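One structure coming up, written as structure tokens, with questions to follow.
One chain of protein is taken out of this complex; the other chains stay put.
Presenting chain A:
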Amino acid sequence: GIPIRTTLDNSTSVQYAGLLHQLTMKARSTVRDIDPQNDLTFLRIRSKKHEIMVAPDKDYLLIVIQNPCE
């Protein structure tokens, strides 16, 4: 995917956009494989350093990267 609006630098945005787009596609197809009536509403990936939150839609993705409050 291509970043439309971003607060990070270009290269990071491109990386995040591409990778998370694929991951969201995969996650959505997984959810739908298990139950065809179901759909992915929100994806949260918590890592050691950040938490990445992805809100998917038909055409667009909203990605927020947050530092955990520890």
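Quick note on the criterion: a contact is a pair of C-beta atoms (placed from the backbone, for glycine too) under 8 Å apart; a residue touches a chain by one contact, two chains touch by 3 or more; residues count from 1.
One rule holds for everything that comes next: contacts and distances are computed from a predicted model.
S.K.: Quick one: the chain not pictured, UniProt calls it what, "TRUB2 synthase", "Dolichol-phosphate mannosyltransferase subunit 3", "Acyl-coenzyme A oxidase" or "DNAI2 protein"?
M.R.: Missing chain, UniProt protein name: "DNAI2 protein".
S.K.: In terms of residues, what is the contact footprint of the unshown chain on chain A?
M.R.: 1-2, 4-5, 14, 17-18, 21, 41-42, 44, 46, 51, 53, 55, 57-60, 62, 64, 66, 68-70
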